Structures are given as C-alpha cells and as structure tokens.
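Attaching a single structure in structure tokens format; questions to follow.
Excluded from the complex is one protein chain; the other protein chains are retained at their positions.
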C-alpha cells in the first residue's frame, strides 16, 4: 500500500539493484561564512530533477531510456563536523562499493573531504578534478582547520589525492603557492571559458597517467559558473564559465573515466536555494547530474 | 542500505503498522483561478513538519511521545480532473479502511470531494465540518461544474453528506441560499472569531446527533485564517480567524469525534507555497495536523 | 472589436453613467523617504480587486449586486510635485463633480493634499478623517515643505479643512502640539484598537456638527494597520489596528456620511507592492474600497 | 473624461485605425505541469513594455517614431480548454483580418494551436517558425492530447502547417521521430547558438518556397533562451541561446516575411512572472515584440 | 573629513560619553538547525532603526529627545563557538562596566550564555527574564551541549542565574522537568497572551526579591511573537503573543529594574532577515529596543 512520491532524484524511486547510477544527499552546512542555505540543496536539486528533460545533446540519447537512479536519501548530518564527515564517508564507502557511478549532492564543499576519505576506505585510489571559482586550499579559515575554504588542501596533503583544479578566479597567495608546491595543475576561469574542455581533458589524462589512481572523482562547486547563470551559491564570484562549458566538461570527464576503465563519482556542492532566484541553479545542478550519466552511457555504448 | 530521509511527515518514515496516524498528499491543482501554487503544498507542509515542536498546550502532552505518523506519499494526480479525484478517493478508501485517523494534505479544495467519496466507498457515513473563508457552494465556476468553488455543494447534494460551515466571509447569494435550503449551519467569520470553539462544537454535536454519521471529516481551508497569519493561500480574504482559534477548533473537533466513538479524518487544503511569505502558512498547516493528533491522544487518554 | 480586459477596478470596465462609485489612480511617489514602491500601488490594488469577494458581512449584502465601479484610470503624475498635485486635484475636481462617491488609490500620502484642494475647487466644504500610524503634521521633512510627512498640516492650516486623526503611534512633539493648537482630535493606536469604531464615530459626528462641512473625506494610510497584517507599506510601524477594526471604521464612516446627506470620498495610500509579502496589503486595500461601497449601499437601503 | 492609463502595450492606448501593429493577450494556463504563473504574463509584459527603450540597433531606427500599437486587451479564457482555444482563435481570426502584423502574448504554449487555427479560419495559409527548448510534439502528456507539450504535433498533423523548429535541447525520442517523419527541419540549441540567424533564415526560406504558405507565424517560447537570461519560464532548461541571437532571429524573420510580401504574426509564450527574478524575462519578451516591429519597419523602408 | 553614515543604530553615530544607552551586535550563527540567517540580523535591525519613529505611547515621550545610542559595532564572532561566546562576553563585560543600559542584537540565542557570563565577570549578579516560544533547556541538541536549544539550561545550572520564562509553547518533557526542578517560573504562551504584563511583573518582582540579584537581563527571542507578526525567525512556532504585549512587557521590565535601582541589559535574538517577509520582524526588534529605552527614561522621570 504505497502511493507515488516525487521526492527521489528523477521523480522515480528505483531500487538499488535495478539502478545504474546512485544518488546521495549530504546537506551539511556548518562552516559556511557568507550566504547560508546549502542545507536545503539536496531537496531543491531533487525537485528540479523531476521536471527537467533527460535528453543529452552531447550523447544524442535519452538518459531516461538508459539510466535508473537509486536515491539513497540523505546521509545523517550531525554535530560535530568530524562526525558528519565520517557519516558521509561511511555512506560513500558502502555505496561506492556497489560498483556503480555515485553522485553526492551537497551541502557545502567540505563534504568532499568526507567523500574522498570514504572512497579511500572503500579501497579506491582516487584522482580528483575540481571545478571551482575558488581554490579551497587555505591553511585555516575563520578559526577552522577544516572548512569549505580549506578542504582541498587537506584532500591533497592529508588524503594524498592528486588534483586538477579549473575555473578559479578568487583565491589568496598561500593557496596559489600550495597548489604550485604540490603540483596541482591550475586552469583559471578566463582560460577555462576560452578553451573549454580542451583545457581540462589533457590535464586530467596526464594526471591519470602520472598517478596510479583507479577512480576519478569530479567535484563540482556550482560557483564555478557565472553568477548570472548560477546565482544560488554561497559565494558568488563574477566571471564564471557558461553552463554549456560546464556540461561539456562534466560529460567528457565522465566519458573519459569509463573509457579508461576507471570507476567514478561526482559531487555537486554549494547550491544555496534561498538565493537561487528563479530556481535556475538547482535546475543546472540537476542537469549536470543527468549529463554525467549521459557521459557514462555514451562511453559504454561506444565501448561496445 | 538506506540513509536518513527528511521527506516524510514529521521527519521520520514510520511503517504503517507501527503508526497511529496516517498522512497522504494530494497535490491537485487544476481549477485554481487566482494565485497558483497548491501543487507544491504537500512538499512544503512535510518540510515544515520536520522542524516545528510537537508539544500541545491544549493536551498538555508531547505528540511525539504518543504518535508515529505513517506517510503514504502522494496520490497520483493526473488529467483529467475526474481521474485525479478518483485516484485520491481510491487512496482514501484503502487508507481509511485501516481504521486509523487519516490526514490528507492538498492541493486545492476540490480534493475534498474525492475524499468524501472515498470515505463513502470505504463504507463510512461521514459528517463534515468545513472551516473556510468561502462557502464553495456555487453551482458553477469559470465554466466548471466541479471546482474548488463548487465542491461543497456537490458534497451536500450529490454525496449526501451533512455539513457544518464556519469562518465564511466571502460568498455570493446563491451559495447562502443553497446552504439555507439544505440546512447547513453557517457560522460567519466575525462570530467564529468572537465565540471561537463555543460556536462550533454545539453545531457539530447537533449535526452528529441529527444525522446518522459514524465518521467525522474536518476540512480545513487555510484561507479561513486571516491573511496576516496565513498569506500563502490561493484566495486571501481579510478578516479571518487567528491561529489560536483555528487550533482550538481542530483539537476539540478531533477530541469530540474520538469521545463519541466515531472514526475521523481531516484535510488541509489551499496552501500556496509561492505566496507563503516567511513560510508561516505551511508551519501553521503542519501544526494543525499535530494538534489534530493531540486531540485524538487527549480523548483516548481521558477515555481510559 | 474589443476583448476582455482585467485592468479596471473590480475586473469590469463599466462606463461612468452606469456606475455608482468612481475609482481613480494617483501613482505619485516623489517624497518617499524610506521604502519605495507606492508608484506601483494602483496596479496592484486593481489586480487584487478582481479576485476578492464582494460580500459585506457588515451590510449583509453583495456589493457586486449594487455597485458598478467606473475606473477613471490614473491621473497623469509628472514632475515637479506641484504639477502632479494639481493634476490629481483637477481629476478630483471633475470626477467629484459627478456627484458619486469617489475613491482615489495612491501613491504616497501627499496626494491627499491635491485631493482636498480639488474638492474645494469643485465647491465642496470637506471635513477629513485620517487613519494613520503617523500624524503627517511636521512643518518640514527632509528639506521639503510639502511631503507625505507634512501634508496633513497643510490640509489643516492652508486649506482649512477640519480633521479627525486616529490610529497614530509614531510622531514628534511639534506634530502633537500642532494638532492640539488646531483642535484636531487625536485617537492614538492603543485606544483605537481597544475602542474601535466607538472611538471614532462620536468624534466625526462632533466634527461635522461643529464645522459646516458638506463633504466627508476619509484618508486611509494603510500603515494604520499592524505590519503583521499590512507589511506592504513605506513606513511600517508596530502596534497597528487589526483589519476588522479598519473595515468597521471604513463602513461606518461611509454610512454616516450618506445618512447625514453629505457627499463623500476616500483615498487609500502608502501601499508599497515591492514590500507586500504575500500580497496581503493590496488585498486589504481593495477590500476597504469594497466595504466603503458597502457602507454607502447600506445607508441608502436603510434610508429608503 | 478619462485619465492616463499605463495598461496598454507600450504605455499608450492607440486606436485600431491609427495603429501599425496589433497586440492581444491570451492568459491561458491550464495544462502547465511544472511551475505555474503564465496566467500573469500579459500583464507583466505590458508593464515592462511601458519602460524599455524603443530604439532598434538592428534597424537603426526608433520604433516609437514608426509604430503605434493597438492593444486589443485579453481574449476571454474560460473552461474547458477547447472553449478557450476557440476564443483565442476567434480573436486572431478577426484581428488578423485587419491586415496588420499581430502579436499574441501568452499564456502557455498551447495557445499557438488556437492561433494557427484562427489564422486558417481567416483564410491564411500559414507557415510556422518555432523557437523553443522543447519540441512540444508528444502524442500525449499527463493524460492530455492537447497540451503545451503536444501542441506542435497537432499544428503539423491536424492543421497541416509546415514548421521549422530551432533551439531545442529537451525532448523524447517520439518527438524526434515525429519531426523527422513529417519533414520538420530541426536546429538544436548548440547549433543555433553557434550559427545564429544564419542557421534559421535558409531553413525558413526553403520552407516558404517549398510550401505554398502566404503567412508567416513566429512562435517564441521564451524557454529557448538560457535560464540565466530568462529565468521566468515554466520549464527552464539549461544551455539556451543568448538574448542577442533571439532578437537577431526575431528581427530577420519579420523582415523576411515582409520582403517576401507575406502577412505575419508572432506569439510570445511561457513567461511565468512569479519565477521572473528581477523581471528580466518580461523585459526581454517586450523587447522581442519591439524588435519584431522594427523588422517590419526596416523591411518596408528598404522596400521603398 | 567624514560624511553622514546611516549604519549606526538609530541612524546617528553618537560617542560613548554623550550616550545614554549602548548597543552591540553579536552576529553569531553556528548552531542554527532550521532556517539560517541570524548572522544578518544586526545589520537589518540597525537599518530598521533608522526609519521607525521614536515616540513611545507608553512613556508619552519622544525617546529621541532623551536618549542618544552609542553603537559599539559588532563583537568579533569567530570559530570555534567557545571563542565567539568569550568574545561576546568580553565585550559585554567591558561595556556593562560603563554603567549604562546595554542592548545586544543577536545572532542566535546562544549568545545569551556569553552575555550573562560577561555580566558575571563584570561583577554583576544578574537575574534573567526570558521571552521565548521555546524553553532552550535541553541537555543536548543535535550533538551539541552548547546551542540555541540548550543555553538557558546552562545559564541556570552552570552560571547560576535565576530565570523567569514566558511565552513558551514548544518544548519537550525534559525541559519542563528541568524548569520545575530548578524553580523556574514558566508562563505559557496562552496565559501570556491572555494576562499580558500582569502575568510577568509579579513573577519578576518575586524573583528579584527572592534572589539577591542586582542586575536584570531581559532576553527576547523574537519567536515569542506570533509568526504572523514576526515571520523572520529561525524557528517559527504558531500561537505567539502580539507585538503590543511584547512591547508592554519590555517597557515594564525596563521600568521595574530602574525603579528598583538595578542595572539592566537586554538582548534581541533569533531574527532571520532572509525569512523576514516585508521586513516587519526587524522593525519590531528595533522598536523593542526603543521601548526598552523608553522604559528607562520613564522610570527615571518618575523617580525625579
């Protein structure tokens, strides 16, 4: 005795076994310094996902025909921060173990630290591609060592994950120096907008080859997009990329990972619904997840 | 392998068997003539329900300690209107058959026609208490015979349900005449605000005694409340009652039905989240459901 | 060859000859010091007027059955302020000459100065009832002699109109002293909320008797209502009256004027749609106009 | 005795005889499945039209100097859907008979079916250019055969109108197959953004030549534009075109029709003011109507 | 060389020496579980304070004539929570030492713990009056021992401050039991609305007499007011008190303290501007500070 729910990603509540892609919410909001609201993002992205179209111009296919999403609900986010990151990591550890592409919907960017730790605990050797207006590589921020402004430094220096960073335009000197010292390739926002996917894929390919990673994690801070197209973020920063370039990169990164025989995951973070005028940021975030799935399907089709 | 969801009413997803009250969504929006948005109400009320407190000043008890809600999700609302009302009626028929108090979250007021038809199909003989700024007893509205402005006439004349109507202040002459001709007691908004529950309970008692109904259905059009306290409705009409009087009536009606040994149900309709400035209407709607449950618990406690 | 418009007050575009009440817009916004937006009020009130109900609980009648509104459109509001006030005055002069009750929708409160000057030019001897959170009797404000904060002083001292002032709670000493020196009865907000219409009608009656006015003008600054019920105003001031008391006064003042054989007019000012969360202030403003018409109809019916 | 109104398109209420372009509202909202609000669009577009500038960079001319708009008001939109479409068709039949370019402001996209039927009843043989993120060529949607998601299929298969479709990015396989089977040229969003007007005009020219149509109808679903520039639509879909390309196409299509000696019309649909953050979508819709008029003027000037 | 600023409380930036009342901001937001935004409250309350009127109906005086506010700016709120509370406490310690009434604008309710600790460090023996919809006396909340839902328990049990609690309607059993066990008088929301200041002053008088406190601190959680009048709060809870009763209590408590020869302070917390539809909550918060000052002035005048 059960009636239709519209609260799972895509509007359908498929079971884990019948699914091709897994979706998890992580509504963490603890270190947000400016505009609050990321705690409401998983809900808003799920809602948007029920209404957008699932055709992919890039894959020339209807994602709806190929992918059923399993929505695992939200990880339990409780105080203190360490406990929340651990809960997110535990969920990722178990869900990534299933061997299907996994998408996590934040929440603030700090969740990515929990995610990569979960991947490592699950036995993966992840490489990470970070699309972000910021570097998130400070040594400390607002009195915290672990925060949305420091997490990527910890991913590199403590978890030991190789990273490619693209779309940046707002950072401080210590972040730039950390990136250089740690051999993190940095593609700034102007170059990313001008060269698009052509600036990213070679860097990712090189990273994969150089490192010995067997898993690709794409972390998508929605503030990498221009505030005109994605106003609903915690820290809007002018001069971001267009949605088309964002989706090009998401599709190609997913495709690359599958073609290389790697397992893969993605997170979409920093969406802040209270500031999302017209709801366009949630819609774009949902579309990015669809295009991620399209990249997976396209790669598998071409592989056949 | 499943993580915490916050999308069930009360924030917890209890099973049907372990529950004391059942909740169902009916996001119907088809005949709304003025401010649209009731389609989003079940989602908004569920969200509000996860954050408010469950203490009842009237019952002097914590509803959380006594009631677990089973959230049956949303009834499938599809075109045409008749099909949607039938689907709502089917859900109500089955869920009311379980023998636990049932709450339906609209959607527009038209769902109440589907609900009472479902109750009748389940074998109940319902009486209805309608709290509303309007009578909803027109013979036709905007070219439609079945609509949010006509449903109560059909409940009376076609389904044959005895009705008490309270809180009205906006109507036309044919509605007033229909009510009189059909012996519907009408308590207007001024009197309801002045006399509160004392104006309602005697009328309901008399209705129950006079009729041979064994089930009490309370239909709560949130526009009965003053727009200052409930701005998020399709048709705001000044001079409504205060939240305190609303909750007094909800509590006492629920209590009365249980004390009389009747089965009972409620619907909460016409909430329009896009117009719900500050979210206060959804919060009040959620609280009304909690106070309904409190009335049930209080009656059962006193009965013991 | 013409299709339905919904842009006249009440949703119907009646001709002047077939009408019983005249409505005029005066979207003046020039001296507003705090929250802007009154320029959009006539549009918003017209929109609300097309959807609310026209039943009057006070008159026990459907205003729709008795009153057709002629909507004269908006007076041409142009720079400088003097020119705009003159245009409003000219419109009022001509429209009031028709001999039907006239309602002007502001715009900022300064329009009332133009209105009473127009009434005087049309040959009337007006008395004025002002419902307002403020006195608007400063000698100067923000460098201006004529403004929304000074107009009432000019109405009294320059146009020579006797005034009753009710609902006030925000003012400075010089205003209080001016009111006292000029024999303006002042009913503060606490007393108005406690005594309602009973505090107003005797004062108005005395004013009419003492003066030799043959026309009653009611000026309704919507900030007289509590911001909880009327958030969409330029200068929200806590502790206002409830909508029910507002409508009681509007109805009774209109009724009184007709019963005394006086001609009458009203303005509704200071509504600021950009701040009107949930649209409830425009709805209440529209309802006040309906209840004004109801008072007229009720008086005429009882007179027969 | 009449005062200035600002409720006609362009802010001026010209008569039919003195006008060069006719504007009609069609606030139909009946089959909208996702974000409601198109019922309020004609009002919002008229408001925006009173404030924007009328210079055309493309035509190098001030539209205000050449075009007076006759605003015919809104077609009467009543239940059921068939009746509403017929009323819209009747209005179009009569107004298009006047022989002046006609613009219809929706409302949802379904109105276009009524419009082309009206054009046919008026004796025209229309061809249609559709700018849309979607194909609107489903065989059924949400239980309806006639809806905003199916109307274009009916325009092609039942009314027999040849169509060019541009800007699409969200659709399902059956729509793509229908378009192919019916020889509908489809220019997807990526190609439209890359090639702009150069992708459209040859397709339209070929259509005109191949078919024997003597009237060109341009239907403009505002969701063809990227949600960053046009958030206020029912179904936002990422990766739309820029406003500049939109206006290029509108101008050139209007110009082409006049140069070919064809009569012409346009509709602008799917604007949803409640979601129109900052009001930019209504402004763009109004500008599209101005640029349509500019295209007409430019063609006539060059023809002389 | 300095120009007019409008960013100090009251719109004027007076010096400490020339001031009669001190204002401090404490934009702490760290443990907020539901609706975020209290971090923006000091800014919003300051803005509102520059526009409201300073007349007090209760004191029959213009506060502007008697009180100049010194705005000390915002305390530095940094991670972790303990450090922020200490910074707030330090500021309070120093500012309260000046011997003038002090008002702190939150921020979440947790700041009150820092405030009372600062008062104690400054050598005061404070008693506290808490107006709140909630008790804030849980032993733990969302994994935290110190939070907006636990602070009052710590104020009582760890700082040893006697408390009177009024306006409550949402709480759990352990809070009620803690209050009883610790002799905290509890006036629930229904009683507070019915009896108003008459329910509070005797309880406060008794508290002062029974205890040996020489300082009175009034903590005002704006959610004590009904959400219809104060929508902009983190945790809206229906059935709150009206603004008039709130201001009655604020005025009388301030007056009482001065008449008893006690020093005094107040905080206004939990205002959440992003949810403050129409800005009415910030306006009411600013007015409460004005009425607090009025109470002080009135007491001193009567004392003379």
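Order of writing sets the labels: A, B, C, D and E. Residues in every chain begin at 1.
Here is the rule we use: a residue touches a chain if its C-beta (ideal position, glycine included) is under 8 Å from a C-beta of that chain, and two chains touch if they have at least 3 such contacts.
Treat the numbers as computed from the prediction; the structure is a model and nothing was measured.
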Chains in view touching the one left out: A, C, D, E
Which residue, D:67, D:247, D:264 or D:293, contacts the hidden chain when the whole complex is considered? D:247
Which of D:40, D:124, D:229 or D:292 sits in contact with the chain that's absent? D:229
Candidate in contact with the missing chain, chosen from E:91, E:146 or E:254: E:91
In the complete assembly, which of C:80, C:99 or C:261 touches the absent chain? C:80
Even though one chain is not shown, chain A touches it at residues 33-35, 134, 169-173, 188-190, 193, 226-229, 231-232, 235-239, 275-278
Please identify, in ascending order, the residues of chain C that touch the omitted chain? 29, 31-32, 36-37, 39, 78-80, 83, 142-144, 274
Pick out the residues on chain D that sit against the missing chain. 51-53, 55, 57, 62, 64-65, 226, 228-231, 243-244, 247, 277-280, 283-284, 287
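Criterion: only the chains that are shown with their structure count from here on.
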Can you tell me which chain lies farthest from chain C, using the average of the Cα atoms as each chain's centre? A
Chain C and chain D are the same sequence; what rotation (0 to 180°, nearest 5) superposes their CA atoms? 180
Chain pair with more C-beta contacts, A-B versus B-C: B-C
Distance between the centres, which are taken as Cα means, of chain C and chain B, whole angstrom: 38
From the mean C-alpha coordinate of chain A to that of chain B, what's the distance rounded to whole Å? 42
Chain centres from averaged Cα atoms put chain B and chain D apart, in whole Å, by 42
What residues in chain B touch two or more of the other chains? 226, 228-229, 231, 277-278
Listing of all chain pairs that touch each other, if any do: A-B, A-D, A-E, B-C, B-D, B-E, C-D, C-E
